[in-house]
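Every protein chain of the complex appears in place save one, which is left out.
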Amino acid sequence: MNKIVLAYSGGLDTSVAIPWLKDKGYDVVAAVLDVGQAGKNLSEIQQKALNVGAVESYVVDGKDEFAKDFVGPVIQANALYEGKYPLVSALSRPLIIKKLVEIAHETGAKAIAHGSTGKGNDQVRFETAIHALDPSLAIEAPIRDFHWSREEEIDYAKDHNVPVPIGKKSPYSIDDNLWGRANEAGILENPWNEAPEDAFALTAAVEETPDEADVLELTFKKGLPVAINGQEKSLVTIIEELNVLAGKHGIGRIDKIENRLVGIKSREIYEAPAAAVIMTAHKDLEDLTLERDLAHFKPVIEAKITELYYNGLYFSPLFDASMAFIEKSQEVVNGVVKMKLFKGQATAIARQSESNSLYDENLATYTDADSFDQVSAAGFIKLWSLPTTVFEQVNHIHD
Amino acid sequence: MNKIVLAYSGGLDTSVAIPWLKDKGYDVVAAVLDVGQAGKNLSEIQQKALNVGAVESYVVDGKDEFAKDFVGPVIQANALYEGKYPLVSALSRPLIIKKLVEIAHETGAKAIAHGSTGKGNDQVRFETAIHALDPSLAIEAPIRDFHWSREEEIDYAKDHNVPVPIGKKSPYSIDDNLWGRANEAGILENPWNEAPEDAFALTAAVEETPDEADVLELTFKKGLPVAINGQEKSLVTIIEELNVLAGKHGIGRIDKIENRLVGIKSREIYEAPAAAVIMTAHKDLEDLTLERDLAHFKPVIEAKITELYYNGLYFSPLFDASMAFIEKSQEVVNGVVKMKLFKGQATAIARQSESNSLYDENLATYTDADSFDQVSAAGFIKLWSLPTTVFEQVNHIHD
Amino acid sequence: MNKIVLAYSGGLDTSVAIPWLKDKGYDVVAAVLDVGQAGKNLSEIQQKALNVGAVESYVVDGKDEFAKDFVGPVIQANALYEGKYPLVSALSRPLIIKKLVEIAHETGAKAIAHGSTGKGNDQVRFETAIHALDPSLAIEAPIRDFHWSREEEIDYAKDHNVPVPIGKKSPYSIDDNLWGRANEAGILENPWNEAPEDAFALTAAVEETPDEADVLELTFKKGLPVAINGQEKSLVTIIEELNVLAGKHGIGRIDKIENRLVGIKSREIYEAPAAAVIMTAHKDLEDLTLERDLAHFKPVIEAKITELYYNGLYFSPLFDASMAFIEKSQEVVNGVVKMKLFKGQATAIARQSESNSLYDENLATYTDADSFDQVSAAGFIKLWSLPTTVFEQVNHIHD
Partner (left out) sequence: MNKIVLAYSGGLDTSVAIPWLKDKGYDVVAAVLDVGQAGKNLSEIQQKALNVGAVESYVVDGKDEFAKDFVGPVIQANALYEGKYPLVSALSRPLIIKKLVEIAHETGAKAIAHGSTGKGNDQVRFETAIHALDPSLAIEAPIRDFHWSREEEIDYAKDHNVPVPIGKKSPYSIDDNLWGRANEAGILENPWNEAPEDAFALTAAVEETPDEADVLELTFKKGLPVAINGQEKSLVTIIEELNVLAGKHGIGRIDKIENRLVGIKSREIYEAPAAAVIMTAHKDLEDLTLERDLAHFKPVIEAKITELYYNGLYFSPLFDASMAFIEKSQEVVNGVVKMKLFKGQATAIARQSESNSLYDENLATYTDADSFDQVSAAGFIKLWSLPTTVFEQVNHIHD
């Protein structure tokens, strides 16, 4: 019989998908990837899949790979979609597919199923990754195909012995992983509504944050954080610890109107406390260590990497070439940034790089230690302004 | 005799420049431009120039022109140098020169003098503007040419009846205008030193801010703020009021290592409370009203405008062409943003645009009101991923 | 009954579409737009539509509007898709739709039909334009929906009294207008096959071109050609004359592997003789009249405009904003370029601009007339190289 690997979350939608795929003639292999989702009992989820009809069920630990191969480039590339969103959900999709394709190959499955709807970005990210990694695999997108009302879905669940959560459904649609949490739908669908406190889970309201700041030193090697206050830790641990600490200070809330790849605008609430701390510190250290022309051009590559992540093109030659640029640029991004976490903000208040600082106090100073050749400036300005000078002499636009 | 127009500030440097220029054979016409500098008595400054030897002395009101022609584009173009600095000092330089050239033409002066040192950006901004507006004008840069120690300058001042400020000199080098305040030098020259509280003047420390937020509605027309809480005000007034209100909440502090045009890195402390509020609100409203492709490309133009401002190329055909793009883009940026000012942060918490919102709740919703055609998605994804699919089939980089 | 406006070409495909649309319950209004297609009798085509079942049939003259609003921006923006293709077919699609929507509004039609297949770019260009201009109009794409073999189509044609061309079908798929001619399919589908001579219609093989060059002077105003050898002519006339003259010299052949928007690579043969002459001359005049920084940044905008044209996004706010930039840039592109047409090449051999040349012989010269301040250079170089100098001193990458 025809096996299919399902990206399983344990929720109602992907649980209902199991009997639905069985009805279509599939043996369902459920797989849930641990990318640091908050408060989930993954072995319970693994069992639940079997309960509702899966023939096999796997939990795959992906946290370290997620941090290293997916979050790392985001840090190095200062990747914020539309200047704000650190790509939380966009990062897990290609890794989930990578693992599902591996399971498909191991189990002999010929198809992959995902639980995305037809109007979001995740369907694109899932399916583009499948096409890239093994285009021979068939794709099922049951939730996109259901066309059910909520009531019809519950009826179908009851008919097929899928447990239905008791009580009122959460008004929100949530996705989370190690790097943050995304929330949409419900009252948030009106952009003129302020996001209510129950929309947030990882961060305190600024009104509820401590009146004492936390100050910490974050050490970077090649653009990646490697230590907090001098203590070396894994990237996963650094992110986990900073999520707690910065969350307590209300850091990392994002409220944005976003352009989805599928062509609509949506309103999203994100929380990414560790991301806010790490990315602020990283950028600050780059200001100290990157040569000017590189620093001024790198945002062009950063924007491209961000777009490729968001648009589901992680497995692409353009991503790889762009990351070759980024990695080269990060060789000198070594040093320490002192961060203050306080009242909703992560602020870089001091920074140093023993080996790679390009800040030269003797060039920059206004004291007598000045080693800058001020005489050069006059010549510089003359040639600097020559093209516009000639332009005005000829065309008299501004004079 | 040969007249020269001096960009006069009232400080020791430009005061000493007056006898120095007289020694070089000039009749000095002093001119100070009101661009909203804090706490300066401009008519006293006007008189002081005459006291120390100027033959004529002018105060020119430039605040409205400054707001309209120099700050306005910064708002519309989300212009933040190196992602952080709202270009405070870079904005006043071309306007100062514009006014000085006018005075030169009116008074028959054949030269312009400015008080910049030889290692900053301002000398470039001043001189590039002079070359653009009237390349026949000679340029004097006395401070760049002094080569004096502090003691020598004071001795020269005393010899020439220039009043020397009593007491310890401020350790900082400061420039300010309506749009904000820049501070450098002194203890700030070590990037590992945290900026002390006496480095700030417009903003409260977050520790000292009110425990009650201020929430206000900012209305934009064509990308520019026109009203606070529904009350129409001039751009100058809006900025002045927000500087006070947001300053009280500790909003708008910036601490950065910056790449100067002259090739060195410097450490700068900026305060720009109104800028932080207005620019955050503006960007938020753009998220609601700009079409996606335009929104994603506009940052390329924004970066160019920012660079041109910073590098002293305001009077240039590239600036004009880039602003033609920006102005076209801003025709639809109309609406209201609700801003919360609290504990050092200006946050957009809600936004609406009656006439130009592209957010369509019926497309975005997860409720039954959904009008999005989910079936289109499958076809979209197939073509979207076709190039990378074929690439992987041929090259097997990731599979 | 329900009216539909059909973009009619007179060929078999769109002729068969008429009875097919009638079968679907439409009254078909045929419309053919004159955009300078070669060798077509448009009134015969108009009649043919009626013969095969259209209820109304229109020929619309679009040549001047095509030249002014669609070709003009291509010239000013040096728009060459993937560096080579002057966008011939991409230009006519949005204009055709504009006219069809007008006819729909006049005739009360509620739908538009186009004759594109499902694997080309033109379907996207047609439908995106329809959505932009009137999203309430329904869209029919009969050729995309036929799923017929060639034999089935001919049978259907015979059954419905649609005349079938006698003799062997051309092996090529051709589209042409004032700005050039596109050819694909047949033997060209193998990129290793050299394009045979019968693939070309507007240009002579270089082997057959005259042994005497033609030299002409092309005058531009605001970036558009306005005269040949001093004689003012309309843009349409200039293009038509140059197509003949440059075609005789074998100029304007393009053979390229192209990335289509729908995700596949195709092999295309283009001929665009006038485009080759005009665009070469235009670029050459820009080299003389555009200020350096503008000249170096303009290609970024050019690439965007080219992409928008190619991808069917002419009616978009990004196109409009980008053209605002381009138009501003072209104000100074006035002058004359001397072009030599010979043996397949259009070469700019001399150029002048009385009012806007930025070439200053006294600055450029190596004679004694030199007015360039060579002393400035040393200072310029010092500051120019300061960032990389410091970088190497710290990091020792290259030394």
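Every chain is named by a letter (A, B and C) in the order it is written, and numbering of its residues begins at 1.
As a working rule, a contact is a pair of C-beta atoms (placed from the backbone, for glycine too) under 8 Å apart; a residue touches a chain by one contact, two chains touch by 3 or more.
Please read these numbers as outputs of a predicted model, since none were measured by experiment.
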Omitted-chain contact residue, chosen from A:264, A:336 or A:377: A:264
Touch assignment to the omitted chain, from C:55, C:154 or C:206, lands on C:206
Among C:112, C:133 or C:202, which one touches the chain that has been omitted from the display? C:133
Out of C:47, C:356 or C:388, which is the one that touches the chain we can't see? C:388
Which parts of chain C face the unshown chain closely enough to count as touching? 82-83, 101, 117-119, 123-124, 127-128, 131-135, 141, 144, 149, 173, 184-185, 189-195, 206, 253, 255-259, 261-267, 283-284, 287-288, 292, 295-296, 299-300, 303, 307, 311-313, 315-317, 320, 338, 342-345, 347-352, 357-361, 363-368, 370, 372, 374-378, 380-381, 384-386, 388-389, 391-393, 395, 397-399
Please give every residue of chain B in contact with the chain that is not shown. 291-293, 332, 355-358, 360, 363, 373, 375-380, 382-384, 386-388, 390-391, 394-395
I need the residue numbers on chain A that touch the omitted chain, in ascending order. 259, 262-264, 290-291, 293-294, 297-298, 300-301, 304, 308, 313, 316-318, 320-322, 324-329, 332, 383-387, 390
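Note that only the chains that are shown with their structure count from here on.
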Common touching chains of chain B and chain A: C
So the centre of each chain is just the mean of its C-alpha atoms; given that, what is the distance between chain A and chain B in Å? 32
Length of the line joining the C-alpha centres of chain A and chain C, rounded to whole Å: 40
Taking each residue of chain A in turn, which ones touch at least two of the other chains? 292, 357-358, 360, 363, 375-378, 380, 384, 388, 391, 395
